[in-house]
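Got a structure for you, questions after.
The complex appears here without one of its protein chains, the remainder shown in place.
Letters A and B mark the chains in the order given here, with residues in each chain numbered from 1 onward.
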Amino acid sequence: MQEVKRVSVREIIAERKSKKKLFGLFKLSRGKSVWENVIAVGLFACSVFTILVTLGIIITLFSETINFFSRPEVNLWDFLTGTNWRPLSSNPSPENFGVRPLIRGTLMIAFISGAVALPIGLGSAIYLSEYASEEVRKVLKPALEVLAGIPTVVYGYFAISFITPLLQRVLEDGLGIDVSFFNALSASVVVGVMIIPMVASISEDAMRAVPSSLREGAYALGATKFEVATKVVVPAALSGIIAAFILAISRAIGETMAVMIAAGATPRMTLNPLESVQTMTSFIVQVSFGDAPSGSINGQAIYAVGATLFVITFLMNIISDIVLRRFREVYE
Amino acid sequence: MTASVETNGDFKENLGFRQKLGRFFNVLLLICTLVGLVVLTVLLVDVALEGGSWIRLQLFTNYHSRFPEKAGMKSGIVGSLILIGLTGLFSFPIGVGAAIYLEEYAPKNWLTNFINININNLSGVPSIVYGMLGLTVFGRMFGLFEPDSWLVKVFNIPVTTGMQGGWQFDLFGIPGLAIQLPFGRSLVAGAMTMTLLILPVVIIASREAIRAVPPSIREAAYGLGATRWQTVSTQVLPVAVPGILTGMILALSRAVGETAPLLIMGAFTYVPFLPESVWDQFTTMPIQIYNWITLPQEDYRIHLAAAGIIVLLAVLLSLNTIAVYLRNKFQVKW
Partner (left out) sequence: MSADQNSNNHDIVFTTKQLSVYYGRQLAIRDIDLSIQRHKITAIIGPSGCGKSTLLRSFNRMNELIPTARVEGQVYYNEKNIYAEGIDPVSIRRHIGMVFQKPNPFPKSIYDNVAFGARINKYQGDMDELVERSLRQAALWDEVKDKLKDSGLALSGGQQQRLCIARALATEPDVILMDEPASALDPIATLRIEELMEELKRNYTIIVVTHNMQQASRVSDMTAFLSIDRNDLEARIGILVEYGATQRMFIKPEMQETEDYITGRFG
């Protein structure tokens, strides 16, 4: 037990006396109200800085994107609908700049990792919120959150050193299904594990925000613990859970290192998760890594892809923010 | 049915089945919770088995080498440490300043609301986008210091070209206060990018720490005629500092593990020297690990990479331990 700190009036006066010199100094030099205002403006500037960051992102991404689309070799329509992504082709032309393979690769990984993380995360959330005793919860929840703190490059390593060989042994040696060394499934599994804590943590917060009076009401009607959890608590927390799902998927879409290491860099329109694919993020890194000159078509293409990525994740974040706000309005 | 007190024709309670279903789901939910922990354990064991025997002195004293048995990550370790130091230096004042403003000063209006939504949203922007922002704004500075830019022509700035091209000068003419524009692939550019990346986390954590200070303390100080800043600086901040530092360290530990934004910034995978100034090139631990993972030989790809991961995780663990220690030691319970 920590000592409870009580601040008496006397202490505050003593404290002020000791600090008086410092303020006195400023009083002499500038006048108290001026100093107060300078501080206030400085603090205000700090928070406005965050808006500048957003503006910076938008200007950076979209100005180069506009340059990209003003080139004769590309156009927006083919970019959004084309199914071939060959930016390194010696013949840059609209049919080689279709972003859909990258989007499909990204969505495939987001979809499979969601299929891994959403049920497991929601199950963990229900367990932690409704079943686990306070002692168990105090151990399990931080342990689960460690997963979110592991660097993504480590997940990438885990995918190629453990998951992929495992898949190859089970599917290729066991069932005779071809598994390429770089494959989307292995990447999706680790990305799924990575976002479990996000799903679990936000969903659990939402469930714990459901007033216990609702649980009591259901118990009093002869509901079992399972029925209380699934028929009352989960529906009541549904918008919070949906917000968690959206945020987690958005996170999976923006994930880079694990995907790049495990899924490789082959842009293609495939639905086979055992092949190598390329995502939007891994394309961006691949090109920057090759140090494309800033004015080149590839140097500009990464901004177009980055802008696409930003718009998708931005929309998802905004939607989940709105959903979460609605949820809080109901119960707080 | 184990024990219905009274049977009633209108209902088919079937309680035995419902309770069985409940017990089944109880087990299923527990398994869900344990899946994550099992994977975590497997991951740690995998890394320890593959890399444990490769933890040797050379790992800390040598640079990357063509021979796996001689390869180390000295420049990565040093680079990571300097990078988080600089990042902390940059993000602390801005993050805490913004948090103080939003908790203690901000009026309830559309702008405050907008700032709040914006910070929430920034925390969800993929890290790679911050990399592109950093590359453009800090690394290249929109190409303003290239020989053919309007700025260089108008002001006749003496720029050079090449790897370390741009405009070098001493700030206020003081020797040693060197400045290099654009920031290029330097530690400064990397740290500034990381600052933007972790800023939302720092702000959110600092706000929570400040909010945890009970209003009665502020009221007491205001009641004695203290100004807003006097109240904040002498009453609120001293109490909130452990919480702020805890959040700060956790945010920095996120920066330590980040790889993608720095790759985009053009951080190098092979740096056979230690940085002498903040304007030097650098590499970091995760980048070194990534580099090893991409090499074809198993000694690099599997073993050295795992050894590097062990060092990285050890650094993260110590940062987290410090954060938890700070929180437990100085946390004031109200």
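By our rule, a contact is a pair of C-beta atoms (placed from the backbone, for glycine too) under 8 Å apart; a residue touches a chain by one contact, two chains touch by 3 or more.
Here the structure is a predicted model, which means the values were calculated and not measured.
**Student:** Using the document's definition of touch, tell me which of A:Phe62, A:Phe111 or A:Tyr219 contacts the absent chain.
**Tutor:** Of these options, the touching residue for the absent chain is A:Tyr219.
**Student:** State which residues belonging to chain A touch the missing partner chain.
**Tutor:** Here the touching residues of chain A are 133, 211, 213-224, 227, 231-232, 235-236, 330.
**Student:** Using the document's contact rule, name the residues of chain B that touch the chain not shown here.
**Tutor:** 1-6, 8-15, 18-19
Going forward, only the chains that are shown with their structure count from here on.
**Student:** Just curious, how far off is chain B from chain A if you go by their C-alpha centres, in Å?
**Tutor:** 14
**Student:** Spell out the residues on chain B that touch chain A in their complex, using ranges where they run on.
**Tutor:** Those in contact with chain A are residues 13, 15, 18-19, 21-22, 25-26, 28-33, 35-37, 39-40, 42-43, 46-47, 50, 93-98, 100-102, 105-106, 114-115, 117-122, 124-133, 135-137, 140, 143, 196, 199-200, 203, 217, 220-221, 224, 226-230, 233-235, 239, 253-254, 256-260, 263-264, 266, 286, 289-290, 293-294, 301-302, 305-306, 309, 312-313, 316, 320, 331-334.
**Student:** Once bound in the complex, which stretches of chain A touch chain B?
**Tutor:** 1-2, 4-5, 7, 9, 12-13, 15-16, 19, 23, 32, 35-36, 39-40, 42-51, 53-54, 56-57, 60-61, 64, 119-124, 126-128, 131-132, 140, 143-144, 146-147, 149-158, 160-162, 193, 196-197, 200, 222, 224-227, 230, 247, 250-251, 253-257, 260-261, 281, 284-285, 288-289, 291, 294, 302-303, 306, 309-310, 313-314, 316-318, 321
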